[in-house]
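Before I ask anything, let me first share the structure, which is written out below as structure tokens.
Yeah, one chain of the complex is gone here, protein chain that is, but the others are all in their spots.
All chains are identified by letter, namely A and B, in their written order; residue positions are counted from 1 within each chain.
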Amino acid sequence: MSTPSRSESDIAVVGAGPAGLAAALAAAGFGCTVTLIDSGPAIGGQIYRQNLLGADRGAGAPGAGAVPPRLRRAARHRRIRHLAATSVWHAEQEPDGWFRLRLAGPDRPEPEPDGEAGGTGTALGGQAGGAGPAVLRARAVVLATGAAELVLPFPGWDLPGVTTAGAAQALLKSQGVTVGQRVLVSGSGPLLFPVAAGLAEAGVRVVAVLEATAARVGARHAVRFAAYPGKLREAAGYAATLVRHRVPVRAGHAVVACRGAGRVERATIARLDRDWRPVPGSRREEAVDAVHVSFGFSPALDLARLLGCADAQHPIRPTAAVRCDADLATSVAGVFAAGEVTGVGGAQAAELKGYLAGASAARYLGRLHPVAYTARTRTLRSRLGPARRFAALLDDAYPLRPGWLDWPEPDTIACRCEETRWAEIGQAVAAGAADVRSVKGLTRCGMGYCQGRICGPIVQYAVAAAAGRPLGEVGDLHSRPVLTPVPLDVIAGEG
Amino acid sequence: MTGDRVRFSFDGRPMDAPRGMTIGGALLAGGVRSWRLTRSGGRPRGVFCGIGACFDCLVDVGGDHAVRACLIPLRDGDEVRTCASPGRRE
Partner (left out) sequence: MTAADAALPATADAVIIGAGMVGAATAAALAATGRRVCVIDRSGPFGGTTGAGEGNILVSDHLPGPDLSLALRSLTLWREFAAEHGAQFEFEAKGGVVVAHDQDQLAGLLDQAGRQRAAGVEVTGLDQAGLAEAEPDLAPGLAGGAFYPQDCQVQPMRAAVAHLALARRHGGLSVARAEATGLEPVTRNAPPRLVTDRGRIAAPVVVNAAGPWSGEVARRLGSDLPVRPRRGHILVTEPLPRVIGHKVYECDYVAAVGRDDDVLACSAVVESTASGTVLIGSSRDFGGALPGTGARAAPPDAGVLSAMARRAIALFPFLHRVRAIRAYTGYRPACRDHLPVIGPDPLVAGLYHASGHEGAGIGLAPATAELLAGIIDGTATAVDPEPFSPARFAVPPARTAGRHDR
């Protein structure tokens, strides 16, 4: 077939961020038909957020970060079929080696072109003019499912106005909306700067940027950053923006509590010791109307798990990444992976991996001769080395420390969906639960709508600490046999 | 209604927002921070992760119950309502 059919294609690429777009383009460039699946309304993933309000909006409109032209082609390539607003809810490999992906549409079906809403909610996909397929078969799969933000709980983190840093960035870039006017940006890692800078440019009063890692820890690795002048320039740009807007940056500090009536009104900032424990006597309150929090990223592993791909636990973070070989093949033949799901490394590394994974999949399908593969990917593979080293440097420069376990109080919410209290985790461990699964069964952590996407890493870390066991031995909440909430009639196949 | 702005209502209160916004974006732009009450504690929630992963931002709109406000595009005439989560925990 020269173009993907309604329900079959050579390759299914899941995720249309930089990794997925690059994989789709590479594979299509080598003659493969590709179905590109993404749950968002437009390509770009989390990092390249398109302005939903229309490109012709005025100068104040958020346009920064839109999809680079070299990747935008993926939405128009004749061998690539883009299914927007589509989620994979189940996937399996069939006896003939093909992969069967079951698809579901958005929470609310898009109306038909004539203005009527689609049926009883069975319209799928965002392709103009009609519903997408409910089932897709492909001979190979590229996982480009990205990463979610890691958030650590503190009293009052469930108040409206407390969001992830990524949420603040997404709302600003895609819709020009801000959550608050007087905010704190708190957490750890390189996302804090661009988010704070963007908010400051948009006129938000950023009271401070709080990086939990102590300055001397960052200084220890400062020399290694010199090898990445492009990254340094980028960081310097954000820093200059923050200086211009008089936004103080405090290392070794964090928001450790919030309070307010119905929304966040005051945030408690504490100085942290090297293990992230609040230093006694250092707490002080700031009046704010939003707090944006981020402690790095957690690869979104659930589809990889469902397909049986091996993953590797991070040594100190409650996260894991899909294991790939040098050609980005996972442990399951026919499944490849690229981008943040293989390890957090940023948009440029994600794109490089995407091209490689696409080529690798094309070789697997016989569309690219192995000799040509080696020649065509030589430069790519050579650029991946520095990208991996940069990711490792970021890991070293922003280590997760255990003192955050002192931030929650007994009544602090641990699982946002099920409102499990922090104290219940300790009680479950005291009652004999020694792994995440048992704690989940006793406390309902991870049983709500989000199925542990937010609380999973928190519970994993807390259970490991309480049970005195290594992170990798207590299990996690990455496995989701139903990958996203799906109407029963879609599962029944009558959808 | 055509043109730049979309008219909708929230818990009966008339509002409007630029065309193209999500329901969550439109509510935030209109000064609304929370549009959901949790199941057990009846506590308010609004946007948390902003990318459709956390399911905190669930809202009722028209005949649809508990849809993610951060993802759903706002449409003309949408009747948006606070999602009071059903069931109980204990």
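Everything below uses one rule, namely that a contact is a pair of C-beta atoms (placed from the backbone, for glycine too) under 8 Å apart; a residue touches a chain by one contact, two chains touch by 3 or more.
Just so it is clear, the structure is predicted and the values come from calculations on it, not from any experiment.
Colleague: Specify the residue from the set A:Gly308, A:Gly366, A:Pro410 or A:Pro470 that touches the hidden chain.
Modeller: Of the candidates A:Gly308, A:Gly366, A:Pro410 or A:Pro470, A:Gly308 is in touch with the missing chain.
Colleague: One chain isn't shown here. Among A:Ser39, A:Thr145, A:Gln175 or A:Gln451, which residue touches it?
Modeller: A:Gln451
Colleague: Even though one chain is hidden, which residues of subunit B still touch it in the full complex?
Modeller: So the residues of subunit B touching the missing chain come out as 39, 66, 85-90.
Colleague: Touching the missing chain, which residues of subunit A?
Modeller: For subunit A, the residues touching the absent chain are 90, 92, 100, 102, 120-121, 305-306, 308, 418, 429-435, 437-438, 441-442, 444, 447-449, 451, 466-469, 479-482, 485-489, 491-494.
We adopt the following convention: only the chains that are shown with their structure count from here on.
Colleague: What is the distance in Å between the mean C-alpha positions of subunit A and subunit B?
Modeller: Once rounded, the distance between the two centres reads 23 Å.
Colleague: Within their complex, state which residues of subunit A touch subunit B.
Modeller: The touching residues are 39-41, 46, 52-54, 106-108, 111, 121, 148-149, 158-164, 166-168, 170-171, 174-175, 177-179, 262-263, 416-419, 444, 448-450, 453-454, 485.
Colleague: Which residues of subunit B touch subunit A once you look at their complex with the stated criterion?
Modeller: Result: residues 18-22, 24-25, 28-29, 33-34, 38-41, 43-56, 58, 61, 64, 66-68, 70-73, 75, 89 of subunit B touch subunit A.
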